[in-house]
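Missing here: one protein chain of the complex. Every other protein chain is in place.
Let's look at subunit A:
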Amino acid sequence: MEMLEDPETGKKQRKGRRCLSRAANIDKAGPPPSLPSSGAHHKSPEKEGGASPKHQWKREWAGSRLGAGGGACPAGPMRTRGGGRLLGREGRRMADAALFEFLHTEMVAELWAQDPDPGPGGQKMSLSVLEGMGFRVGQALGERLPRETLAFREELDVLKFLCKDVWAAVFQKQMDSLRTNHQGTYVLQDHSFPLLIRMASGLQYLEEAPKFLAFTCGLLRGTLSTLGIKSLVTASVAALPACKFQVVIQRS
């Protein structure tokens, strides 16, 4: 088992159990960070052609289907289906992606309905519950990664891994683009996010969208956490089903 070094503190973390261990008993760390209030899209940091060097955003990668054309994709042909390599041992059982989507939708409905407080405080609570669940799942997912994928040389490689392999394993597609300011902030863009597709496209359900993104934000944060990176992940939607995930690396 590999030991991962926490870049912040130099502390070594146990890479973790070979497997999920006790799914029903997961109760891992940390209060999830607070999420922005629903619908609010804070200032996008990715305006290009900006004045100061601080705001220069580099497009690190544009996801390409099956390696055809465009963008810097150094890792060679990528798999867009199944993510079998990511979570795969031979003969792993496959489930239908629709099942996850149905479960996720029902979880959002359930956790939303439970909260007696309909005001913004209550909303935040439900969002953070969903985010927390995603975090635990992301952590467990991270623990199941094959050893060779963990030897990342730099942070950007980890983010690319998220965009390609993790996204493909979870959503059967790659992230559509990745941008960074090379100062610890990354913007991951999905033009057609599967968990939003079943909702109407455009602006109609914009207010509902954050609920459907909270779990995934947590998932990203959890996977990063297992890979030794502490982060804050938020999401924003301008028009369904496109959305952006913003990952801000937390350094002490």
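Here is the rule we go by: contacts are C-beta pairs under 8 Å (C-beta built on N, C-alpha and C of every residue); 3 or more make two chains touch, one makes a residue touch a chain; residues count from 1.
Convention: contacts and distances are computed from a predicted model.
Asks: Which of "UTP4 small subunit processome component", "Translation initiation factor eIF2B subunit alpha", "Alkyl transferase" or "Trafficking protein particle complex subunit" is the UniProt protein name of the chain not shown?
Replies: For the chain not displayed, UniProt's protein name is "Trafficking protein particle complex subunit".
Asks: Can you say which of A:A97, A:L203 or A:A238 touches the chain missing from this structure?
Replies: Checking the options A:A97, A:L203 or A:A238, the one contacting the hidden chain is A:A97.
Asks: Which of these touches the unseen chain: A:L141, A:L159, A:M175 or A:L240?
Replies: Hidden-chain contact among the options goes to A:L141.
Asks: Would you write out the residues of subunit A that touch the absent chain, in ascending order?
Replies: So the residues of subunit A touching the unseen chain are 19-27, 81-84, 86-88, 92-100, 102-104, 106-107, 109-111, 114, 129, 133-134, 136-137, 140-141, 144, 169-170, 172.
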